[in-house]
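For this view, one protein chain was removed and the others were kept in their places.
Presenting subunit A:
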Amino acid sequence: MSAAALPPLEPLFNINGKRTRSVFASCPDAGFKDEEKSARLRLAVKIHDEYRDFKELPSALLSQQAHVGPSRPKEQRKLITAGASADAETSRMIAKIDNTPVSQPSTFMSSSKLSQALTLHKTTRTVKPTYHPPWKLARVISGHLGWVRSVAVEPGNKWFATGAGDRVIKIWDLASGELKLSLTGHISTVRGLAVSPRHPYLFSCGEDKMVKCWDLEANKVIRHYHGHLSGVYSLSLHPTLDVLVTAGRDASARVWDMRTKAQIHVLSGHTGTVADVKCQESDPQVITGSMDSTVRLWDLAAGKTMVTLTHHKKSIRSLAIHPTEYSFASGSAGGNNIKKWKCPEGTFVFNFSGHNAIINTLSVNAEGVFFSGGDNGTLTLWDYNTGTPFQNMDDIPQPGSLEAEAGVFCSTFDMTGTRLITGGADKTIKVYAEQSQ
């Protein structure tokens, strides 16, 4: 009975042997290891037999590969292939056997193995995006009688100004959303607004070719900057100098001396409408985005182009400069339409991919929340450092407006970065707020 009950010995032996091996594999022993020499031989034979033709890329491919294709410096090779220890040993062994010359990196490119290039793409150094709380529509302000085309927040963060297609600039209380003032004077759509942090001035520009300087103590126009040949689409103040840059449909950006109203420079070079212009305190001090689908970085002192960025496929309608990071973003229509650039030389950083619309406006705050508003009313909030979208929203047009009137034209974060103010085609101003937990 007992003999009949016993299991067969063979599988038991096998199981036992496996277990023993697994137990002792962790503490290696000379006797337990394979003989290195034989292993090398075996590998060498195998490499020779099977991979002889693939040790090096074909010459045609190699010549292509030499100059292009991102690949990694040598010391990172370990990082890429870091896996199990046995694999590491094998690779080391391969490296010893393999006497293929490693090509020296040139200034352009080097390290020319396609496999490496391919693995590199998969294992890029991924930066984890930082968490941002979601944003929510907090307030809808209806008061304008036309498309709200421009918005600017006062440096003191008490109020903000909007300019619209009804030719009126309205000043609203930021906290309560109440109308404080309406400024009339433009005779066409107000396309750009800026409040000076160093003067009691509000600057506005419009499709009537006019650039106006409003004195906020008297609420009157005190200066006109005359010179644009067509509608002025954008306006920006220099943060440190008393200089004002406007850009418009005459394919030029103009630099004005704020006090004397003299035109210092005409930044010409674009072949299409300049849709947006931004200023910053260090070079490049002026950045323009144009309908000829190029971005130009300008040397303000000389009035000349430093860099022309031709990566975009369609017209660029908006730019955003990060307040603390030395970079900016540009947005256009189509796929891969938002691009981040590094200053000062305009190096391409990455694409913000996933917002397939005509991008009308971009905004970024100091916390790294990046906002893009589309012409079809789609809103996306991104992490600026990694380019990952963390929230997609749709603009809800106010009741009574057409379906096509769900578009966002302008946006800005307030000075604290906790409110996002947008102006849209449904003639309303919408205030979005971060949802704090």
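Following the convention adopted for this analysis, a contact is a pair of C-beta atoms (placed from the backbone, for glycine too) under 8 Å apart; a residue touches a chain by one contact, two chains touch by 3 or more; residues count from 1.
Assume contacts and distances are computed from a predicted model.
> Among "tRNA-specific adenosine deaminase 2", "Phospholipid/glycerol acyltransferase domain-containing protein", "Guanine nucleotide exchange protein smcr8a" or "Pre-mRNA-processing protein 45", go ahead and choose the protein name stored in UniProt for the chain not displayed.
"Pre-mRNA-processing protein 45"
> Among the options A:Lys136, A:Lys220 or A:Lys304, which residue touches the chain absent from this view?
Only one of A:Lys136, A:Lys220 or A:Lys304 touches the chain omitted from view, namely A:Lys304.
> Which listed residue (A:Asn14, A:Asn157, A:Ser182 or A:Thr240) would be found touching the missing chain in the intact complex?
Of all options in A:Asn14, A:Asn157, A:Ser182 or A:Thr240, contact with the hidden chain holds for A:Thr240.
> Residue by residue, what part of subunit A touches the chain that was omitted?
Given the touch definition above, subunit A has residues 66-73, 104-111, 120-121, 124-125, 127, 240-241, 243, 255, 257, 260, 262-265, 269, 281-283, 285, 293-294, 300-302, 304-313, 324-327, 342-343, 345-351 touching the missing chain.
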